[in-house]
Every structure is written in C-alpha cells, then in structure tokens.
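Structure, as structure tokens:
One protein chain is absent from this view; the other protein chains keep their places.
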Amino acid sequence: MKRDPTRPAALAALAFCALALAGCGGNQNVLDPHSHPERRIATLWWVMFAVAAIGFSVVVLFLFLGWVRRNRDRLPFGGGESAAVGMVVALGIALPIVLLVSLFVYSDLFVLKSVAAPRPGSTRLTLEVTGRQWFWEVRYPGTKAVTANEIHIPVGTRVNLVGKTDDVIHSFWVPELNRKVDLIPGQTTRILLEADQPGSYRGQCAEYCGLQHAHMAMYVIAQPPAQFRTWLAREAKPARPQQGSPSPGFLAFNAENACSGCHTVRGTNAHGDIGPDLTHVASRLTLAAGTIPNRPADLLEWIRDPQHVKPGAKMPNLDLTDTQFREIATYVEGLR
Amino acid sequence: MIAARAPRRIELLQWFGLFGGAAAWTLQHAALFAVAVARCNSGSAQWGIDATAWKLGLTIGAAVVAAGAELAAGVTWMRTRGAAESEAPPRGRLHFFSLCALVGNVLFLGAILLDGVGSLYWHPCGQA
Amino acid sequence: MAAIDVLPPRARERVDRLERIWAERPGLLGWLTTVDHKRIGLLYFFTSLAFFGAGGVEALLMRTQLAAPNSHLLSPNAYDQAMTMHGITMIFLFVIPMTTGAFGNYLVPLMIGARDMAFPRLNALGFWLFLGSGLFIYSAVFAGIAPDAGWFDYVPLALRRFDPGLNIDFYALGLIFNGVASTLASINFIATIFKLRAPGMSLNRMPLFCFAILAVSFSLVFALPALTLDCVLLELQRRLQFHFFDVGGGGSPLLWQHLFWFFGHPEVYIIVLPAFGIATSIIPTFAKHRMIAFPLVAIAELLVAFIGFGVWAHHMFATGLPLATLVIFAAASMLVVIPSTIQIFAWTATVMMGRPEFRAPLLFIGGFITFFVIGGLSGIMFAAIPFDQATTDTYFVVAHFHFIIFGAAVFPILGGMYYWFPKVTGRMYNEPVAQASFWLSFVGTSLTFFPMHVVGLLGMPRRVYTYDSGLGWDAYNLSETVGAFLLTAGLLLIFGNLVWGRFRGAYAGSDPFFGGTLEWATTSPPPPYNFAVIPKVTSPYPNWDRQDRTEDRPRLEEGVLTLETGHETPASTVIDGALDEIVRMPSESIWPFALALFVALVFVALLFAHYAVAGFLAVAALLAVAAWNAEEPETA
Partner (left out) sequence: MSAATEAVAVERRRVAHPNGWWGIAIFCASEAMLFGLLLATYYYLRFRATQWPPPGVPEPKVALPLILTAVLVSSSVPVALAARAARAGRVRVAQVALAVALAAQATYFGLQIHLFLDDLAKFTPQQGAYGSAYYTLVGAHHTHVAVGLLLDAWLLLRLAGGLTTYRVNGLLATAFYWHFVNALAVLVVLTQVSPSL
C-alpha cells in the first residue's frame, strides 16, 4: 500500500476518534446537561422530583398509619368524619391546584422559553439534518459538506438545527444538549443545538421508525471554533483523486449494481442517493449509524455481510469475491 | 310510585351548576385548538384570523359561564343545606350534585384560565 | 343455597317459579345461546384471561431479549411484532374486556339490584364480537404477519410504502371490529345503569363502582369513534389509494396522531377507571367504613373521564406543533390530575377513619394506591412540556404508564378477583397464599418497572429491539427482566390459589366480607334471576341497612316486586330511580352468536379484499338481525 501523504491528519482523526469512543460510556444522560437549555430541563426535573417524593411519602405514610392504628375511628392527627372530608378538600383539591398552577407557570411559560426552537436566522450557524431509514444525513448550508451520523459544531455557539425526513417519522435527540424534536414528512422542525464544552455527545433516534430504529445513533462533536472550521473545510472538499490508474477497489466500488448505485463519493462518478455520502467516511467515528466502530476489521465485516451486522438495513449483501470485498474496504479506508 | 318533584327553578340551577362549567371549558378548549390550527396552516392562514381576539373572547366568555355555574351550584347547596348526601330525592340528589358541581366548576374555571393565559402568552405559531 | 331451603311455603313457591322461568339450556349450546349477564361475564373473564397470558408471553419475550445488550433471541421484526401485539393485547383484549366485560357484566346488575342487563341479547353479541375480533387479530400472529408498527401505528410507517404486507390491515380491521364490540357493550352498561336501578336507588345512592363503569362506558362511547375513523381512513388509503396521511396527496401524517390520541388518551382513563371502581368497592368493605367524601369521589370518577378528552396533544409535544397549541393541552393535563388526588386522599382517609382489615383484597388496593401515586406523579411531569420533550419516547414513559396500566389498573383487577371470588364460586380462596401472592407480585412489579425510570433518564429510547453495552443501561435492564419473571411467578400463584379455591376452598356463604353493596345480598353464586325479591334501597350501601334487608323476607312472602309471573325486571326513572315500568326481558337466543359469526366473516373477506363476498356476508348478517328482531320478548 502506498504511503498516505495525509498521515498526520489521519492520526489526528484517529486520536480524536479514540477520545470520542472513550467518552461514549453512558454519555446519553438527560441529567448530565452540557448546555443551557438542558440545564434548565435537569433543574426542572430535580424540582419536580423533590415535590413528588414528598407527595409520595405523605400518601404512603397515611396508608401506614391506617395499618398501625387500625383500631381507632378517628384520624391519626385527631378529628372525625368532617375533618376527614376537610383533609380531602385541602390535600386533594386546594394544595394540588396551587402546586400544579405554579408548575404550569414555571415549566410551560418560563423553562419552555429556553428550550423552544430558535427563530430562523437568530443563530450564527444553521445546519440541516435529514432522518433516513436508518441513518442521519447532515448538511452545512452554504458549503458542499455532506456527512452522516456525525454533527460537528463549534463549542459555545448557538446552532439552529433544521430537521427533515426522507421517509418515516424520526426524532432527533441528543439528551445532554437539548430536548428532542420529531422529523415529520412534508415539514421542517427546528431545534436549538449548543454545547458549552468540547466533547462528543451521543444521540439516538427517539421515534420508532422501523426495523433498525435501535441502530440509528449519531454523535454531536463540539470542537473549538478553529478546529471546527478546518474540519468543515476538509469535509466540503471532494475525495482525493486517484493517482495513476484507478485502484481495483475503486473499480469494484463503481461496478454495475455495486456500491456506487446507492452511495455518493464527491469527485467521482458515484452519485447514489440511497445510502450515506461516503466522501470522507474514513474519518468518521462509527459505521452504520453507530452500530459498529469505524475500524478496518469492522468495515470489512460490514461490507461483506451488512444484513448480519444490521438486519433489515437497506444495504444488501453483495455477491462479490473475498478479494473484491477487501479491495473495496481498502478503497473506502482511503476516503478521508 | 312517582318521586316527589322539586320546584323547577332549583332543578335547573342544579343541572346548570353540574354541566355549565364542563360545557364552557369544552367549547373554549375545542375552539382554541381550532383557532390555533386555522391560524397557523398555509391554507386558512390567508383568512386573516385574529387569533388574539378569539382567544380573549373565548376565555372571558367561558370563564363567565363557569363562574355562573359555580354560583348556581352554591345556591343549590345553600337551599338544600343540612340534607344528607344519600337522602331521598329530590332533596338528597340536589345536595349531592351541588357538592359535585362545586368541585367540578372550580377545576373547569382553572382549566379555562390556564388555557387562556397559556395560549395568549405564546406567539400563535411559534414552533415548540 | 341454604338460605332458600328454609323458606316458608309461599315464598318457596315464588322462588321455584322464578327458577323455572329463568332457567337456561344446559351444556355447550347453553353457553352459545346464553343471555345471562353472569355467564356472559364468565365468558369474558376466561377469554380475556387467555389473552392476558398471550400478552404476558410477548412481554417475557421482549424482556428476555432486552436482558443483555446486543442479544439475538428475537429478530428485529419478531421483536416489533411482539411489542405491537403486547400493547394491542393488553389494552383491547385484556384490560377492557376484563374490567367492563367480566367485572362490569357480572357485578353491575347485581349492584343495582336488577335481574339482567338492559339488552341481554346485545350483551351476548358484544361478547361474541369481542371473541371474534381477538381471534381475528391473533390469527395474524400465528401466520407470522402480526401488526408491527406499534400499537400507536404511526403513519407513514404504517402505509403501504413502508409496510406492504397484511400486518397493518389486521391491525386496522381488527381494531374496527373490536371497537364495535366495545361500543355495544358500553351502550348496554349506560342504559342498564340509567334504567334498571332498583326502585329507590337515585343517582346519589348509586354504588361508586357503577359511577366508574358509567364513566368508562361514556368514555368508550365517545372515544372509540376516533380510533374507528382513523382506522377506516387508514384502510381507505392503504387499499383504495385515498389521500389522508401522505403529504404528496395533500394529507398530513399528524392527522393520524391527532385522531389516534383523541382516542388514545381517554383510553388511559378507560383502562384505569374500573380500577378506581374496584378500589372504591373493596376499601369500604375492609375498612368497615363508608367512603369518605362520597360525592366528591363519584364526581371525580366522572371528571377524570371527561377532562381526559382534552389532553390528547400531550402525546405530541415533540412534533413541533405551535407552542400556543401545546400549552392548552399542558393546562388540561395539569387539571386532570385533581380528580385523582381527590380520590387518593378519600381512599387513604377512609382507611384511616375505619378499622381496616388488611386481607388480600385490601393489600392489593394498598399496592394499587402506591403504584398509582408513583405513576401519577411521573405523569404530572409530562404536563411540563420541556421535561416531556426530553423524556418522551424513552423508558421513563414506559415506566410511567406501566405503573398506571399495570400497577394501578391490574392490581385492583387481581384484588377484585380475590374479593368477588367467593361471590362467583361460593367458595373461599386461601388467605395466607393470597397475601404471599400479593407480596410476590408487588416486589416483581416494582423491580420490573421502577428501574425503567432510571434507564429512561439515562437516555434509553423505547421500542428498541436491542441496545449497545457501555451506555450504563445493562444492569437496570437485567433487573427489569428478573422482576418480570418474579411478577409472572406472583401471577401464577394467584391463579393457582383461585383454581385451588374453586375445588377445595371452604364454603363462603352469601356474604363472607360483610360488603355494603347489593351483590352481597343474594346467594353465592347468585341465582339466574339474581334476587328473588327486588331489594329495597335507601342508601349507597344497602347491604349495611339491616332494616331494609330484614324486610326482604316478608316482601318475598307477600310477593312485593318478586315478578315471578314472567321473565321480567323493573325499570326506574333515570335520575331519581322511581319505579316506572316492568320490562319483559328476552330469553336465550342463538342469533347473537350467528350475527357475530357473519360479522367476523365479513372482516375476513375485507382483509383479503374480496369485497363482493363481504357484501353477501353482510346481507347474511342483516338477515340474522331480522331473525333476532322477530323473536320478541312479549311473544316469546
């Protein structure tokens, strides 16, 4: 294999990948907020949880008192029939009304303000995410960049994410950054995306969307603005042209009813629109929307037997020889 | 055997008390939803519906009816004070339902006001 | 029967005549033609119990698959079918037929002192249609093409383009079919409760269980049309290329969701309301105290059903609807809580005021209250739009509604099985085993569903057939699976206990628990005519009015409201329950069964798109209706 001129970039990518995967451990936690909106939501939860815990204890205490003091005809805290009715009215009507109205004002008027969708044009960056069975297509309007299952954003910047769907209803959800929003056919839905510290945040489709709903994950990677700009610039470029005679992997990839029928590799004649854009696939963290890590061995396994790795996925098992599979894998690994 | 008849007026008060708030909230709630849909959809948006005016009118109207129902329930309750809830009808039943209505209308009045405040607070078509 | 053997001769004669008039055909044919609400109740009971088993197996399959990450016990499609069928089965084929069909049918006429339902043959039809719809839907399971788009069946996933098989057609047609059965049953309950209450039982003296069944029936009557319409529109689009849900044709995918949840949320209260009714029957009996704040509890049961119609869009908070629209549904979702808080404190107050005897049925109600409070509190959180948008479609929701529709809806059913077992069989269950079965089920339920809150907050979405390790979900999922099997053991212990009691239990007598409502005023099991003399009612707990009950015997001798000359029951005025007329009741008939059979065949023909055949079968069904109608009670 000939020497790769872009090795440093690749190393950086690998290093970042390792960091990201290391961070994959349980980072889909609603109560571990990394943005202003999500912090408001977490606080809202803890407030409601505290009040709920008290309410629950009161009822259980009443049941317990009824059990231990089962031989008196009076309320544990004194009072007879009318006092009991009074208790029902006070604890069953008056108090709940007060609590519920305050919760309504606090959550549905105030907290809701910080999680509501941003007005178009109110943010520095806008990006488009399209849910498809079963992966996420990501576009950066104003650039040629098209990627999948990996959303890079500059840290500390409000991003207006415009969601669409190509097929059924999906739901875009990155728990540590904000609430979720459904992607509905025939309309676009917006959601505010922002991260206040660098890192990779796992997200997953939250609306049942068919066979592989379980394997429709994506990572939001928040980077320092400079890093983000270099990433975006590289992502917008077409694939490196083949030096000299096209590699056998390239040929196999573009052969009749092979990969190019469904996949696009910008800068080549592969223009398929069924699967994700593969122009820079090798620089991504995972394959098949977070189903497997993006390592040579997994890549080969995925190309060879996708229906085993991700049953029901749109990617068919191709009838190719083992060498062809390996050559394709080598070619794809070169797509950085 | 035909049950003793109560004076027509108190019967009406009792039934208005029982159903007034419910009817008011139902109409307001459904109408608020209809207005919101009509205001924010491409087709009906051209009709230039004044959402705010509708919401205000519906809320005030419904609130007045619900308050009236609560009042009616109160009157029925006073008129039948001292009756046991399980006493023979019509007195017992009037008292029974006046109690029910006293609670129900409070809820409906609350729902009507929250509905109104909430829907007026937010921009009519701002996406959640 | 001991009570009747010592009757003086004149009373004896009347009872014998009643026995003759109300006797039904024995044997299998008798079960096919019966119009006795008690036998129909038992048919509902055993049928829905069988479906409970099926739904349970589906649940255990899912739990086993999810016990560990990346397991391959079920294929994705098998999991989706199990998930969908679990929902459909438990809601439409278990809880509703069990609570209204079995408990309602058996108990309502007894509690209001009537001799049968208002429309006995319609009652039979309701059961046979329900059975038909259940078999219709389950035939898809055995064909391996069960519905697989979730019980909520969102479009476009459920449209031909994404689900070309018969799976969704089974869903849509099956639920239309099932809806007919439930609607007919509900109409019957409302008419019965309105018209057949024993003279003196004015609305303010009606048992709380009947208020609950009344609320459920009204909810069904007004909610089911939404589901039926939704399914009809879906079939029109799938079969005849109409355009309701596809954007291309000018339709809207959200239209499905609006119609579905307009049914789907009242449905939640439909599921849990009978549980309230059972709780309000068991608590006073074992606390030996009338329900505190009786009128408030009664109205609360009606209010929760009513306000439940105004909250549907809180299932759509994440769909990007305008804020101003969402917020009115959040408001209603807040207020719908109050009726439940009223009841919770009325129940606990009654337990504290009385001298409670914590036997098995009351234990189950204690469990019910505990679970209902947990599920209710997590439910309030979904009225907070931002939190809902964060946790909807996660396991937090799964935890929430299982605490409601398993913890709160099924525990009273189980408690009720113990409570009314002596009434239905005339024998007692084993008390210590019953209490053990409660604790086992209680622990199992908590262990199954509580960790789901946590795993949901840790970001685990619903409806995934598997999940990756390393997200911190594994341990919770394993404990949930363990809990599910514990719970299964608890349920098996309950049913084992009941089976044992049926054959070996001690004789119970007519009123082992000193219950307050009228079903305890007759023998166990009740005779076909329920009451030899229509009981006198002067309070909501007539069986505790010793004076009235001692009068029954002389009234039987003098033949006051014994109606032993015909197949009759008294009908009263709707509100104040004054005796209005004596109604001739129809006798057993094969036509309900025949009609249900033809209707079932119509749906099969529709499924396979043989529309002409469906037409002919529909005509046959009409002829069955005519034959049924030609058998008039007066001439019979």
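The first chain written gets the first letter, and so on, giving A, B and C; residue counts start at 1 in each chain.
Simple rule for what comes next: a contact is a pair of C-beta atoms (placed from the backbone, for glycine too) under 8 Å apart; a residue touches a chain by one contact, two chains touch by 3 or more.
Predicted model, so just to flag it, every value in this text is computed and none were measured.
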(message) Given that one chain is not shown, what are the shown chains it touches?
(response) B, C
(request) Using the definition of touch stated at the top, determine which of C:Ala23, C:Ile145, C:Val574 or C:Val613 touches the missing chain. (result) C:Val574
(request) Pick out which of B:Ala38, B:Val75 or B:Cys125 touches the chain that's been left out of the picture. (result) B:Ala38
(message) Given that one chain is not shown, which residue among C:Leu229, C:Val443 or C:Ala620 touches it?
(response) C:Leu229
(request) Based on the whole complex, identify which of C:Ile190, C:Ala436, C:Val560 or C:Ala614 touches the chain you can't see. (result) C:Ile190
(request) Could you list which residues of chain B touch the chain missing from the display? (result) 2, 34, 37-38, 41-44, 46
(request) State which residues belonging to chain C touch the missing partner chain. (result) 118-119, 122, 183, 186-188, 190-191, 194-196, 221-222, 224-226, 228-229, 232-233, 236-237, 240-244, 249-252, 255, 258-259, 262, 571-574, 580-581, 583-584, 622, 626, 629-630, 632-635
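Just so it is clear, only the chains that are shown with their structure count from here on.
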(request) Indicate which of the five shapes (line, ring, star, complete, other) describes how the chains touch one another. (result) complete
(request) Considering only mean CA positions as chain centres, point out the chain farthest from chain B. (result) A
(request) Determine the centre-to-centre distance between chain A and chain B, using the mean Cα coordinates as centres, and give it in whole Å. (result) 44
(message) Centroid from C-alpha atoms only, then distance chain B to chain C, rounded to Å. What do you get?
(response) 29
(request) Send over the residues of chain A in touch with two or more other chains. (result) 93, 97, 101, 104, 108-109, 112, 116-117, 189-190
(message) Could you pull out the residues of chain B that touch at least 2 other chains?
(response) 103, 110, 114, 118, 121, 126-128
(message) Using the touch definition from the top, list the residues of chain C that touch chain B in their complex.
(response) 199-200, 202-205, 294-296, 298-300, 302-303, 306-307, 310, 313, 317, 320-328, 330-332, 334-335, 338-339, 342, 385, 389, 538-540, 573, 575-579
(message) Show me the residue ranges of chain B that touch chain A in the complex, using the header's touch definition.
(response) 103, 106, 110, 114, 118, 121, 126-128
(message) Quick check on the complex: what are the chain A residues that touch chain B?
(response) 93, 97, 101, 104, 108-109, 112, 116-117, 119, 189-190
